[in-house]
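One structure is given below, represented as structure tokens, and several questions about it will come after.
Removed: one protein chain of the complex. Kept in place: all other protein chains.
Right, subunit A next:
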Amino acid sequence: MSNRLVNILVPVISVILGLIVGAIVMLVSGYDPVAGYAALWNGIFGDVYTIGETIRQITPYILAGLAVAFAFRTGLFNIGVEGQLIVGWFAAAYVGVAFDFPKYIHLPLALIAAAGAGALWGFIPGLLKARFKVHEVIVTIMMNYIALHTTNALIKTFSDGGDNTGPINPSASLRSEFLENMTDFSRLHYGILIALAMVFVMWLILEKTTRGFELKAVGLNHNASEYSGMNVNKNIILAMVISGAFAGLGGAMEALGTFEYASVKGGFTGIGFDGIAVALLGANTPLGVIFGAALFGSLKYGALNMPNEAGIPTEIVSIVIAIIIFFVASGYVIRLFVERFSKKKEAK
């Protein structure tokens, strides 16, 4: 079988399989799957408003996916994207509210603050891993909780006991009247351009720089890298810092675009954790992350329309969406098997 055919067939089949099983779930629970999927489709591509909102939803997923993927490529499991995103969110909102500069200074400053906060949150587990061999999974998970409750406390102090930082100054906002008018008041903002730029940046770092080569080498085999004279510890820390910066920017998308404020959270946003799935769906490549994020974001957003238009309860909708993603992910596994199989053949 030709490689190209496999490449096209596997995802198509897996999506169709996911849709069929999802349809069965809806049928069994007594709902109309055709109406359900129509609602899902309309929820994603129905009109300019939903398209705008779908893109908005995809934006932070791209950055969260990049963060996870970047760490993965260096052999690190960054489960702390959620926490890095939350501190980035707060940092961006803080800079947005507390200062007042012209836009060309203020907006970049807020973005840098978010990236910096995320980078700091990634630096700590990176340092612990490099210096003391503390496993990054444990540290990053714990850092998530620290991030959540620290930012909650900071927001409270900042707002004198309130639960919200208040709206950021327009000079730090990513929103644009132009995009809003074009999409019938959706919350589409310029963040998508930043996210896509970061996709390019990640590709550039990994594929076009010596440092990127080292990072990948450490990921593939850190003993070999050390033997060949690379500083493994430094690369581990650097990978976590860059990963954290991506995640922090993801938080900035929410702070400067979607919400334009930071509020006390009762729990995690889930974007960081979904980022793990996004990165894996995208095979940890920059371009793949875009597709993973697009799939995740549009399903997540479109799903909101299923109770709205087709009257399907949210619980059933969550199951259906999870099934579709599950099948797409297994499609990737199938492809992996096929590729391995053909590689072995070639080797012989």
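The rule is simple: a residue touches a chain if its C-beta (ideal position, glycine included) is under 8 Å from a C-beta of that chain, and two chains touch if they have at least 3 such contacts; residues count from 1.
Throughout what follows, contacts and distances are computed from a predicted model.
Colleague: Select, from "Ring-1,2-phenylacetyl-CoA epoxidase subunit PaaC", "BMP family protein", "Cytochrome c-type biogenesis protein CcmE" or "3-oxoacyl-[acyl-carrier-protein] synthase-1", the UniProt-recorded name of the complex's unshown chain.
Modeller: "BMP family protein"
Colleague: May I ask which residue of A:H106, A:K129 or A:R187 touches the chain that does not appear here?
Modeller: Reading the full complex, the residue touching the unseen chain is A:R187.
Colleague: Which listed residue (A:L17, A:V48, A:V264 or A:A283) would be found touching the missing chain in the intact complex?
Modeller: Of these options, the touching residue for the absent chain is A:V264.
Colleague: Extract the touching residues of subunit A with respect to the undisplayed chain.
Modeller: Residues in contact with the chain left out: 49, 53, 57, 149, 152, 156, 161-164, 167, 185, 187, 254, 258-259, 261, 263-267, 269-270, 300-301, 303-305, 307-308, 311, 314, 318.
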